[in-house]
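Can you read through this structure? Questions will come right after.
For this view, one protein chain was removed and the others were kept in their places.
We just call them A, B, C and D in the order they show up, numbering each chain from 1.
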Amino acid sequence: MNLNWLIVLPVVSALAILPFSQLKQVRSIAAIGATLQLLLSCVLLYVFMQDPASGMSGSLAFESSYAWYKPLHIYHSVGVDGISIAMIMLTAIVVLAGVLISWNMEKMSREFFFLLMLLSAGAYGYFISTDVFTMFFFLELAVVPKFLLIGIWGSGKKEYSATKLVLMLMGASALVFIGLSGLYFNNASGNLSFNMSELAANPLSVEQQKFFFPFAFIGFGVFTALFPFHTWVPDGHSSAPTAASMFLAGISMKLGGYGILRVATTIMPEAAHYYSPYIIVLSAIAILYGSFATMMQTDLKYINAYSSVSHTGFVLFGIGMLTKTAIAGAVIQMVSHGLMTALFFAVIGMVYERTHTRMVDKMGGLLKSIPFISTVFMIAGLTSLGLPGFSGFVAEMMVFIGSWENGGTLHRVATIAATASIVVTAVYILRAIGKVIMGPVEHEAYFEFKDARWNEKSAAIILVAAILVIGITPFLINHLITPGTEAIMNKLVANP
Amino acid sequence: MVQDFFLLMRSELMLILIIFGLLFLKLGNARLKNETVMNMVNAVLIATLAMGFLVKDTGMIFGNMFHTTDLIRLEKNILTLGTLIISLQSYQWLKAHKHAMEFYLLLISTLLGMFFMLSSANLLMFYLGLELSTIPLAAMVNFDLHKKQSSEAAFKMIVSSAFSSALLLFGISWMYGIVGSVSYSAIAAAVTGSPLEIFAFVMILAGFGFKISAVPFHLWTADVYEGAPIPVTSYLSVISKGAILFVFITVLYSVFRSMGDTWYYMLYILSVATMLIGNLFAMRQQNMKRFLAFSSIAQVGFILLGISGQSVASSTSLIFFVLIYIFSNLAAFGVVSLVSSAYDKEKVDDYKGFYQTNPLLAWTLAIALFSLAGIPPTAGFFGKFFLILAGAAKGNWLLITIAALNMIISLYYYQRVVKAMFMDHNAAPLEKINTPLSPKIALIICIAGILITGLYSGAYEYIYQLVS
Amino acid sequence: MVPVSHILLLSTALFFIGMYGLFTRRNMIALLMSIELMLNSININFVAFNKYLWPGQLDGIFFTIFIITIAAAEAAIAIAIVINLYRSHLSIDVNDAAELKH
Amino acid sequence: MGAGSLIALAIAAVAFSSIALLVAKLVTKATKNKQKGEAYECGVPSKGPNWIQFNVGYYLFALVFLIFDVELVFLFPWAVVVKSVGWIALVEIVVFFFILFLGLLYAHKKGALKWK
């Protein structure tokens, strides 16, 4: 199977949107495109699982390579392993849900869906790249659509948020770029190369790793809301339109974690060991800070945004622990958080559309007027809280177990501190659910509300289904990602 | 010999043909419409461009003063293409201008000067080409005769260009004293890096610094760019700068190759200063032309960084970047020019809500700005990435970090314009602008260039193959 | 015969006097004259080098002739611009030409 | 005699004129008069600034002259060697003059050579 279809499909659907200007035409094209993407991802998953030779052996599958900038040794090479496929599935699901949620986007609909498709192209391209240059290309490709999506369709202080987001993310890519060029020039083979497997086979000297690892790590880390650089997350998420929030929190934040796994830890394993304590400390701070900050919030979007900081903290936390279970947990947390937060933002969007407010204090008793939406809201909240049966539980559990495997004192202390955040999470989630869903109905007008339309329902159902699949049958996803994580672990173990 | 002459100098001869044709038309009392003149010139420019690609040949004529290689031919073609785009874009402005023919006379003369400059194998030839390309430019800057600003800019332009020529010549004269020849090959063979040679080189470098407006030699740039008519501004910022850069790289790489270590540090300092100052000043500009002027200064900083790499990849990236820069900057200037000629508005604030009324132009400008900022999938990303990569080959990571941070600063001010167009509210945005055919074609070429040049690597590989 | 170093001293002094004039004078014509001074010092350089050090080739003399010509062309354009400027500003003082300031 | 003679001549000129001026100064008697220092305009009192703005035509001629005078710079070396170089020198100078001539025609056409 040619992986490039994953890039071609969204690009084609984006271009197909351009000639039309009516919302009806545009959204159906987008929906068809997103559905095809999901189907293609499913096919990919199926083929991958079925192919015993390449599929589950830990090496990359469906590899192909085209010379792009030959004099500079830049190739457009693609390949996937389990981790990538999980990310691709996540992207496909969130994109489809996002398109469905934005079904009634009246304002500049053509541009909106065009950018959405472009964004997904960037994400797919990023996840399938095995050449760090193309990876970087797609990483940056995904930034500008975000800027425009937030700046044009957003709400609140959207210009400020958009500017902040684009500057921080581009700054992050600049750091990534330095790390990448360090790899390009200094790898042990002596050839200039951007190819991941070549780079992994010819690692840098330890000194150079120590120099370049922070660039790559911090660069990717900013995408995943690494502690001092997380400030774009709350502003960006809360100002963005619903679909863009879903995308930002659901996919975009995963780009960083994925990049750290692929580039920082796999190619520079010694440095990963060396910097592990710093990563742990920073991510533990992010987890705690995120959850405490969430408690202060009364705006639903801010609640979800800050909780995202906390949740993605687990991703970095798991990676920083450098144990197999923790890394697997981090991957599952990426998927789980992607789905959960997308669902949460979707449902916040639905609520807002009806109540015209996002303030927790000003709502109440929604369950009585819009039961479907309220139920979904509750599911999202409980996933976020980490209730068994939902995906959040699996992910966090694995991260904690994996963390405990790492016997360092600092690691233990950090693990305990991070675990404590669950309690805080429970507090703010339950409070929000209690105030918004339960309790007395705030306004008479609430009874006028119509429950979710078909598009909202289907978006929610897709996401909830995915959450449940992971939550109830975690071994499936574990099975999918194990070869990938093992490959990373082998690297880490071989180069202490 | 004669055959050589016609073959090697065919681009130059075409331009001379245009110049004389226009002169004769002017002298012969021809009452042509400006549009006719423009179409004629454009047609000949296209022919020149086509001819440039036709036959491959290299050689030297005029007692080894004029040489042509495929690379030089390509550089000339790049400049011709840029000039063609500018010529198409100036339609709006020239359509009713009294002196359209003279404008083309001067324009083509400067282009001819650049061609000679590129083909020079001798500092004398280089100097002649340089002056042929700058002196008419000063007159072009003053082309809006009734505007005070225009004259002021022209005066600044001519004084600073004369001063920089003087610096350059002073260096050349010392070089001549040391080496005894002004031909590139003789100098390259004789230069060893003695203190006196370094003194001469610094003077030459300062001269070049003025021409490419590197900080601290940039003071004239913004004023001149603002005062000049927009087509001239775009010509100044793209074509003339590009030509000088092409020569600069030849001079550095083939004439002063043996002093590479010395000038690496000079370029390092120049590059950092240029990027920083250009960016910091660009941030606070309200006028689009000044803004683009300072941004072009910052771009030069990146270019210097790329040049400091001293490798085949450096030259390739430079030429590649200039090609892309032509597309990007001309697209931006094209839109600014349309707006300016329609409403005489040049402030960034005037662009608020521009998207609501002129979506296509807004997108064009946005893509151009993103390309200038170096954001994928535009070609600017590739251009900038390769330049920095070329510079990074030297392993000076501090420099690379500064460059990377500067990219962020530059992104800040580029997105400011995009923000104004797409996001800011404006009760009375600029009305819909009617875009005539030729600017439209120019913009389409630019946008196509921006989108294709980067994603399709053919151009880069072609240049690389010619350079190495 | 005058030693070459004297001539070079003269030309270098002229060059920097010209540069000083360029940076300190405020009259546009004075600026142009300063530039001419610089260019002439370069001419002296070229001729001196040609005569004393490299009498074999004529490169220096050629260069001088071309510099003279081009300097004249430059001056012609510059003066034309100054006249145009004078018509609008009624002054040829650099300080009065301050439309373009940020 | 060499270049020194030029200096000798210049010194002689300065000496001659200054001696003449000095002698004149010594033998004349200066008288004071209020009207004497005024500018001479045929007895009519001078009005307005005397450094007047003169016809722009002078500038135009100066500019055209500048270009044509510089052409002479090239012609002198050319004239010396034309016989030894041969016919190609004629061809080259014809091209040179052709361009100059076009310039002159252009100036004429633009009315730069018309006294206004």
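Criterion: a residue touches a chain if its C-beta (ideal position, glycine included) is under 8 Å from a C-beta of that chain, and two chains touch if they have at least 3 such contacts.
Here is the rule we use: contacts and distances are computed from a predicted model.
Engineer: Would you mind picking the UniProt name of the chain not drawn here, from "NADH-quinone oxidoreductase subunit H", "Cytochrome c oxidase subunit 1", "Monosaccharide ABC transporter membrane protein, CUT2 family" or "ATP-binding cassette domain-containing protein"?
Structural biologist: This omitted chain is identified in its UniProt record as "NADH-quinone oxidoreductase subunit H".
Engineer: Report, in label order, the displayed chains that the undisplayed chain touches.
Structural biologist: Checking the complete complex, the chain left out touches D.
Engineer: Name every residue on chain D in touch with the hidden partner chain.
Structural biologist: Against the left-out chain, chain D lists 1-6, 8-18, 20-21, 23-25, 27-31, 36-42, 46, 50-52, 54-55, 58, 61-62, 64-65, 68-69, 72, 75-76, 79-84, 86-87, 89-90, 93-94, 97, 100-101, 104, 108, 113-115.
The rule is short, and it goes like this: only the chains that are shown with their structure count from here on.
Engineer: Between chain A and chain B, what is the gap in Å from one C-alpha centre to the other?
Structural biologist: About 42 Å, centre to centre.
Engineer: CA centre of chain C versus CA centre of chain D: separation in Å?
Structural biologist: 20
Engineer: How big is the gap, in whole Å, between where the Cα atoms of chain A centre and where those of chain C centre?
Structural biologist: 64
Engineer: Which residues does chain C have that touch at least 2 chains other than itself?
Structural biologist: 73, 80 - these are the residues of chain C that touch more than one other chain.
Engineer: Per the contact definition, I'd like the list of chain D residues that touch chain B in the complex.
Structural biologist: Checking each residue of chain D against chain B gives 102, 105-106, 109.
Engineer: Give every residue of chain A touching chain B within the complex, in rising order.
Structural biologist: Its residues touching chain B are 68-72, 74, 137-138, 140-141, 143-144, 147-148, 151-152, 158-159, 162-163, 166-167, 170-171, 174-175, 177-178, 181-182, 184-185, 211.
Engineer: Which of the residues in chain C come into contact with chain D in the complex?
Structural biologist: The contact residues of chain C facing chain D are 65, 68-69, 72-73, 75-76, 79-80, 83.
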